[in-house]
Structure formats: structure tokens, C-alpha cells
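What follows is one structure encoded as C-alpha cells, with my remarks underneath.
Apart from one protein chain that is not included, each protein chain of the complex appears where it belongs.
As written, the chain order gives the labels A and B, with residue 1 at the start of each chain.
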Amino acid sequence: MNTETDISAQDMFTETAIGKQNRHIENVVKIFFLIMTCLMILPLLLIIGYLFYKALPVLSLDFLFTNPKDNMRTGGVWAPFLGTIYLVVVSLLVAAPIGVFASVYLNEYASDNWFTRIVNLAVVNLAGVPSIVHALFGVGAFVLFAGLGESILAASLTLAIMTLPVIIASTTEALKAVPMSFREACWNLGATRWQTIRRIVLPNSISGILTGVILQVSRAAGETAPIMFTGAVFFKPIAEGDFFAYNIFDQCMALSLHLYTISTQVPDVTEGIPYGTAIVLVGSVLLVNAASIILRVYLRTRKRW
Amino acid sequence: MKYRGLIIYVVLTILVFSIYGFVIRDGSSGKETGEVSGHSIIKNKGSDTMVNLAQAWAEVYSGISDTVSVEVSGGGSGTGVAALINGTVDIANCSRQIKPKEKEEATKNTGKEPIEFIVGYDALAVYVHKENPLNKITIPELAEIYGEEGTITRWDHLGIANSGCRSDKIIRISRQSNSGTYFYFREALLGKERDFESGSLDLHGSKDVVEVIGRTHCAIGYSGMGYATDHVKMLEVATTDDQPYYAPNLENVIAKTYPIARPLYMYSLGEPTGEAKAYLDWILSDEGQKIVEELGFVPLTKN
Partner (left out) sequence: MKFIQILFSFEGRINRSGWWLLNLPIFVIFTVSSVTFDFPINKLLEYIQLLILLVLVLVHITISAKRWQDKNKSALWLLFHIVPLICSVSILAVKLTSGWWELFHLITVINGLWTCVELGFIKGTEGSNQYGPDSETSSETVIDAYISICGISSIIFVFGIFFFVFKEGAGFLFGGLDIWQFLTSEEWYPTSLENKRYGTFALILGTFSVTALAMLLAVPFGLGAAIYVSEFCSPKLRETFKIVIEFLAAIPSVVWGFIGLTLMNQLIIQVFNAPIGLTMLNGGIMLALMSVPIIVSIAEDALKAVPDSYREAAEALGATRWQVIYRVLLPAAKNGLLAAVLLGAARSIGETMAVLMATGHSVNIPSGPLSWIRTLTATIAAELGEVARGGEHYQVLFIIGILLFSITFVVNLIADLVIKGIRQS
């Protein structure tokens, strides 16, 4: 007992053997976890690098603005690229209002009761439904039941429902970040609930909401399974450079499905083209994601509270 | 910010009136399906085997006629027939003949009978890796390789030493179970009673089959002869071992000596009219048939 209570100042500041060992272990542990993290990040860089390296011979602005040619063996990705834009825009128009309003409901309207819990559970489960089941749903509900046929509209609606949870989740986060005192101040001035939301809550969370919307775009652009049976086609010639070449009641090509078909079904494709298509797809998705991240950082720097 | 409300209202009005105009136009322009501002669409769907051919036709045709655009989707012969039954395509591609039952269903569902056109021939080639010493094979041998409880599972059962394949096990490459190619190959090998043994790699596209075989020493597979690449070898095929072997090429298919060749069909609902008729006529013309040959299929005219 005596020796323990009797530590002099000198002893306290010199490292004991056990302390040294501990520090050693700690460094090892730290490096171990760092390596694990790096092993996760490495594939991302490798893959993008590999795709880019293989795609280099075909990549140019022309690649984006010419149609697939010679039985899709050469040419570019204009028709599928435009198709993807159509699908994403239409699904965004549907999913964004519903998603934002849904999360406004969950955050601002609903009281904490069993019904709200069920709604929340439904959101969680909607996010977990496999994409191919969404495809089955799209076929059953939009293509057959609603009589839309296989069309851009049917495919976009399927995508919209599939990506709804993405918007709900990030909007909820953005709305939660608005301090309660803002709302209370507004209510005290006699504003109605909607006025408070419209004038205070939404303006203060708009960047967060936009982040969610952008993430939805990136998710919708990359999906293949839900559009395979609801609206995307193998090939459809359209006018090059014409941004209004598709009608939303017709079918369209899509980048993701195009990548699938040229890598499994079309013979003798010029080597770089599937890689080029993959780069265009990954590139646009990552660009959109980068936009959302920049927006988020910007939001954080100009936060007013 | 004073004008924001005004701008929103103006945008909304424009929206409403464009819709309004649309409804009026839709009501007044008659009910011709697929007719969008003088530009008509032919929906063409079906066989994966034919999808590249159909796509090539569509692409060339879009240069010939600027009022017609042909929408091509693959998915398989079953898809084409299904779409025909549902009345959602103008022309269905099919690498097998439509079954009487399907024809009946289509007639019942849509009130129009499917009309058949033979638009070319396709030979199913049996592919192996280019370093595989095997050069020829008989139909019964293929049946034992692919069929349920087949007896040939190793390359030495065929009497060859496939040195590139270490395990010596034959890897069977097949197609997903409802492609027209699968149906036809199964029937050609096994008749109607026997099924394929499961455990084969059921790939999704004709090209995929050839590519995988090109990388795999142990593999054997079947695909259209137009899909051949430098990495694979096509086997000569004989009906039985006392018959002569024939290579899959133009002459043998035309002479009907190559045993696994089949016609390629296109079906329209009822006698084709208007643009669809023009398109089919063009396909059957010399110009259309030239494309058939370019893509490694066998054209009609030489038949």
C-alpha cells in the first residue's frame, strides 16, 4: 500500500514499462484499423482508375453526343444518356414533392404515437425492398394495372417510389437541424403551422433538402433492375443533339441497361466502349454526389445558428 | 422578390394551357396509335438471338425512312410472343416457331391472327476454347453432355486430352431457360421428353456465352454462329457417329446439311399495313437480307 500512495512527481511523468507497452499497442491498433479503412477505399480508386484507363481511347465529347452505331459496336452513348436524363428528371418531379412533404408530415405534423411509428417503419422497409421487387411492382402496378404500358412514365414512377426513402431520410435530417426555438418564436407571433413551415422551417433547411434530392438523382440514375421491365429498351434511334427526342409515353434507352447489354449481348463491341459507358455512368453519378457534398459543406459554413 | 408570385402564376398558366391544348389535340387527332406528330413508331421486340439483327435493320432503316423509328427490345423469343399476345408490339422477333396455343391466345386476346415471316436462318454453333483439341462432336454426345443424368461429364469421356483444363470436368455453358436458343437447342438434342441437367452456367446473352468460353479452357457452349470470335472454336457436328460431320457455315446451312440450324421468324398481328408492311418488305428485300449476311446469319435469297 505504501509504495502505491508514495509516488513522487518524477515517477508520475516518466513512462512506466506498462505505459510504454500500452502506447505501443495503441499505435499497432491504430495502424491496423487504418489499414482496414484504406483497404475499403483502395478499391474505389482502383476501379475508377481502371475504368478510366480502359475507356481513355474512346472518351471525348463526341462520345457523349453520338448515338450507338454499327449494331452498337461503335459510336457514343447519346440515346441512352438522354434516356437516363428523362428517367431521372421525371422520377425526380414525382419523388421530390412527395418525399419532402412526407418528411414534413413526419417531423412537423405527426405526434409521437403508434401510427407515426408505423409510418416510420414503412419508410425504413421501403428503403429495404430489393430493387428487383420494385421492378415486379412496377410491372404489376404501372405497366399492367394503370395501363401505362412499358414507358418512360412507368419506369420513372417505379424509380420514384424506389428512391423516395432517400429524400425522406435526408429531408428529415435537415428539418431536425432547424432549432425548435425558431418554430416556437413563429407560433408565438400567431403564424399557422403551414406559415411556420413555409417561412421558417423550409428556408432554413433548403440546402439539406437539396442534398437529399441530389442523392435521389444519383441513385435513380444508376438503377438497372427497376427499369429493365418497365420502360428501358435495347435500342432506339433518336435524333442526335435533340433534347426533346423522347416522349414520356414511349420507351427509351438508359445508360445502365445499355452498359449491361453491350457487355453481355452485343458481339464485337469496340473494346473501350463498355468502359466508356461505365465511366459516363459512374462519372455522372459521382459528379452529382460531389455536388451534394459541396452543398452540404457550404450549408455548414453559412449556418446562422 | 415582389414578382415571384407573379412568375409562379405565369408558369402555372402556361403549364395548364399546354395540357389543355394537349387534351384537345389528343381528342381531335383521331386514335391512331403510335402516331406522334407525323412520326410513327414500330415496336419490335423479342428474341435475343435476333436482337442485334433487328437493331441493325432498325439502324439502317432509320437512314432510309425519316418518318419511321423502330424501337427494338430484346429479352428473348418468349418476350416477343408474350408482347404479341398482349398486343403491345407491332412486330415480334422469334427464333422459334410460335406454338399453336400461343397463336390461339394472341388471336383471342387481340382479335388478330399472328402472321409469320421467315426473315433468315441461324445456325447454332457449338463452341469450345480455341486450344481445346476437340474438333467434332455428334448430337448424341452433346445430349449426354447436356441432358439430365448425362454420362459425359469429363473431357476424357470424349476421348480427348484437354490439357488446358486441369480438372478435366466439362463446364457446360447454357442460356437462361426460356430463351429461344435454349428451347431450340434442347429440342434438337434431347427431343421433348428430357431436360437439361441443372448446374450449367445460364448466361444472359449470346455474346456472353462466347466470351466466357473464350476465357475458359474447360467450357463447352452453344450460340449463334454469327457470334464467333478469335478466342473460340466452332465444332463440326454430325447427327450420329456414322453420319458425316458438317461445319457451321453458310453453304452447309443453305444445303440443310448442318443439323442445328433453324429459321428466324418475325410475326405481325394481322396482315401488316402501312409502315410496318413497308418495313417488313424492306427486310425481305435484297438490301435487308444483305444485313442478315453481314451479321453472320444466313440470308433467304440464296435459299
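Keep this in mind: a residue touches a chain if its C-beta (ideal position, glycine included) is under 8 Å from a C-beta of that chain, and two chains touch if they have at least 3 such contacts.
Since the structure is predicted, the reported quantities are computational estimates derived from the model, not experimental observations.
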item	value
Residue in contact with the excluded chain [from A:57, A:130 or A:241]	A:130
Sole residue of B:89, B:219 or B:276 that reaches the chain not shown, by the stated touch rule	B:219
Residues of chain B in contact with the chain not shown	9, 12-13, 15-17, 19-24, 26-28, 31, 33, 74-79, 81-82, 85-86, 102, 105, 165-167, 169, 171, 176-179, 182-183, 192-193, 195, 198-204, 212, 215-219
Residue numbers in chain A that touch the chain omitted from display	22-23, 25-26, 29-30, 32-34, 36-37, 39-41, 43-44, 47, 50-51, 97-99, 101-102, 104-106, 109-110, 118-119, 121-137, 139-141, 144-149, 153, 161, 164-165, 168, 192-195, 218-219, 221-225, 228-229, 249, 256-257, 259-260, 263-264, 274, 278, 281-282, 285-286, 289, 293
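As a working rule, only the chains that are shown with their structure count from here on.
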item	value
Chain centre separation in whole Å, for chain B relative to chain A (CA means)	35
Chain A - residues contacting chain B, complex	69-72, 149-150, 233-238, 247, 250-251, 261, 264-268
Residues on chain B engaged by chain A in the complex (per definition of touch)	36, 41, 48, 51-52, 55-56, 58-59, 62, 69-75, 88, 203-208, 210, 226-227, 229, 295
